[in-house]
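One protein chain omitted, others in place.
And then chain A:
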């Protein structure tokens, strides 16, 4: 399917070997009422320098996928099948001690609420230094210098002074910058950002988006950006992955996906955005709700809400190639012309 020259502008180029290769990742949580399946057969890859946005409604499995890559889900109560290949080695099978080396050094993660990841009793500088010293044998003084440089890198004014401040002394936007500084100080190859701008004001969000994009472009750090906001994906990502009810339903370069989505769910998400509709016109919406994980229908999981559903959708739906570098989990994708952001 890849016989045309790639027109993508990925910094790493599509021809390189993937940095991260998630294959058939299924996750289930043990609960008092039995096993709760949360994702099924999640397959995607991230190339060096690529910025991949994962979108979907709450409960679609995007956050747990991010946590699973870093093996941050509780081991006792999580059943994980499939592979998480990072630079060739399967993280799913890595011993805990080796995983700790990968975490922070090769792959880092930032979250929506920075306060949940910052310790209130240590200064932000100490916490960043510690992150650096965990993976690098350096003196305290050198770590301090690195941390101050990292704070300057993420645009914190007077970084040497900020080093000695505690998290509660910083605003939400500044805390998120501190988190980014901490995540990037070991120059990871992959940063997983889970809704990092959702709690921020729009003018601060714009600053953080520009910062993440600039840092990724400069250092070549690949990015997985988990969000519900397609606007944010459009501004920062090179590829868009749509998840629905625990499955990847579409995976495509961002611009083509926005112009012509190939899965009805991606199309529905785009069309329900008020910013794209005629002012005061009735907004298109996606009727119904995500099915419960305990009553997941066979075949297409979106079909009860899908305006394009018909006989045949109850059959199993694999991810099908629909265009160069594009897959969609919809057997009707080749014949459908779905409205996108521009129609």
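As a convention for this text, a contact is a pair of C-beta atoms (placed from the backbone, for glycine too) under 8 Å apart; a residue touches a chain by one contact, two chains touch by 3 or more; residues count from 1.
The rule is simple: contacts and distances are computed from a predicted model.
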Hidden subunit of the complex - UniProt protein name among "ParA family protein", "Nitrite reductase small subunit NirD", "Cytochrome c oxidase subunit 1" or "Peptide ABC transporter ATP-binding protein": "Peptide ABC transporter ATP-binding protein"
For the chain not shown, which residue from A:138, A:273, A:296 or A:336 touches it across the whole complex? A:273
Give the residue, chosen from A:41, A:57 or A:165, that touches the chain omitted from the document. A:57
Looking beyond the chains shown, say which of A:38, A:286, A:319 or A:338 touches the absent one. A:286
Absent-chain interface as seen on chain A, which is shown: 57-58, 171, 173-174, 201-207, 209-210, 228-235, 254-256, 258-259, 268-270, 272-277, 279-280, 282-287, 289, 341-342
